[in-house]
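Complex shown without one protein chain; remaining protein chains in place.
Moving on to chain A:
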Amino acid sequence: MPLTWRSDFDKFVVHGNFARRGWLRWSQSDGEENWNVYWANIYTVKAIFHPDNGYRLGDHQVVNHFPNHYELTRKDLMVKNIKRYRRELEREIGAKGETAMATTGGYGPYASHGSPLLEQVDFIPLTFVLPSDYSLFVEEFKANSSRPSSASGGAKNLPNTWIAKPTSRSQGRGIFLMHKFAQLKRWASSMYGVTSGRPASASMYGSTAAANRTSVARETNGATTGETYVVSAYIDNPLLVGGRKFDLRVYVAVLSFRPLKAYIARKGFARFCGAKYTNDVSDLDNSFVHLTNNAVQKHGENYNDEHGNKWPLSDLKLWLEARYGRDRTNRLFADIDAMVVHSLKACQNVMINDKHCFELYGYDIIVSDTLKPWLIEVNASPSLACSDANDRKCKLRVINDTLSAVVLHRMARDAAFADAVVGGGETEKAPAPAPPLSTSSMCDEACSGSAWWAGKQRKLRTTSGAMEHAPATIGCLDLLVDDTNNL
């Protein structure tokens, strides 16, 4: 009995994947609740889990978000959770914790700390949530501006620059950089009415300028909106390739928070700015230099439709190995893995671990020129739109493998689900293999040769038959963490 799937997204990478598996598409006539796998948007998920809804998910059902995924994916809550996690670790280790305000060598609050474990957790830039942390932020801002711009080396760097992002908006909307106290004061007064400054024609820029200007106008007319912002130290020494700044989009599939079980995708991409990076203060307003969001960059003149300014992760790895050596490259990717695990652990205990849920997160990571990864944010609904053929291939693959992982996971742990999937009575353990992925030719998968070695590897690594151990790799997904047997 094929599964029934339902989706809120009219995107090929979702539909194509379900169709390939031969699953049936849900239709209205099936009844609102008769589906097995629902690729929903966050609002639907919110509705599904709303207590007034009166509906409980059945054993045969899976949905692609956790009810309170925002603990990880809203910028302010993520920062809060990670700070708390960090404090807990410090207490555990017994290290005398320094406060977040401690002066440090890097951007992070803890960079100069001793413990290697704590160092691992130092992966978010120093961040304040406004308006609640406003006075702390002002203090830090002033302290920094009085300090000569030497913290991480030389006049090349941007002195005391901060990046402000609204917590609940996405795609680069409402983001701006500031480096002068006057800027901050103007903006804060218009936003929160903190001080009685004159109304701002705040330093907004790029494609976002119009939107911001209207909001500023609205705010100055009446009461301030008080939208929550996070303000972070700006990473002004990003690793550049071909002179341009980029961030990484890394996909992470979480199957369960307690026990924690997650896969990380080895396919992904780096998103590049169209313009060359510069630390020139006069270019701070140029979002094509500083913001890597695809939604911003695609309006730039250097945007290229053939590849959407996206560079495959595998190419980045190759380039890094050639330039920095294998060890440093491997360390970077290990650091990224560790970062993801810590960020998941940070909200492990606050997350509602509903067994019907899984989630495919999109991590945004900036790599510094010292090959240190910084976590920028986590997206609950990474873009499913495809800018080009390679992009589509990558996303198809990631979603395909995520679905495989989810089905395997649920079947192994939940007899009811297995019954629902295979229709009971059948001894078949795994779902029928999906036909090859390629959109352009029918034999890519076979031809790649990767199929057979992946199969070989899987056979090597998994214990035969028994399902307690999760497969170490599923397609392009590597097992990142599995605490199932540690409980």
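Heads up, the rule we're going with is that a residue touches a chain if its C-beta (ideal position, glycine included) is under 8 Å from a C-beta of that chain, and two chains touch if they have at least 3 such contacts; residues count from 1.
Keep in mind that, in the parts below, contacts and distances are computed from a predicted model.
Enquirer: What does the UniProt entry say the missing chain is called, choosing from "Ubiquitin-fold modifier-conjugating enzyme 1", "C-CAP/cofactor C-like domain-containing protein", "Rab-GAP TBC domain-containing protein" or "Protein LTO1 homolog"?
Expert: Looking only at the record, the undisplayed chain corresponds to "Rab-GAP TBC domain-containing protein".
Enquirer: Which residue from A:A47, A:V281, A:A322 or A:A416 sits in contact with the chain not drawn here?
Expert: In the complete complex, the chain left out is touched by residue A:A322.
Enquirer: So which of A:S27, A:N53, A:S132 or A:S314 would be touching the chain we can't see?
Expert: Final answer for the missing-chain contact: A:S314.
Enquirer: Among A:K165, A:H179, A:R244 or A:K345, exactly one should touch the missing chain; which is it?
Expert: A:R244
Enquirer: Just to verify: which one of A:S368, A:N390 or A:T484 makes contact with the chain not shown?
Expert: With A:S368, A:N390 or A:T484 as choices, the missing chain is touched by A:N390.
Enquirer: So that we can see where the missing chain sits, which residues of chain A does it touch?
Expert: Against the left-out chain, chain A lists 241-244, 272, 304, 306-307, 309-312, 314-315, 318-319, 321-326, 329, 388, 390, 438, 440-450, 453, 456-457.
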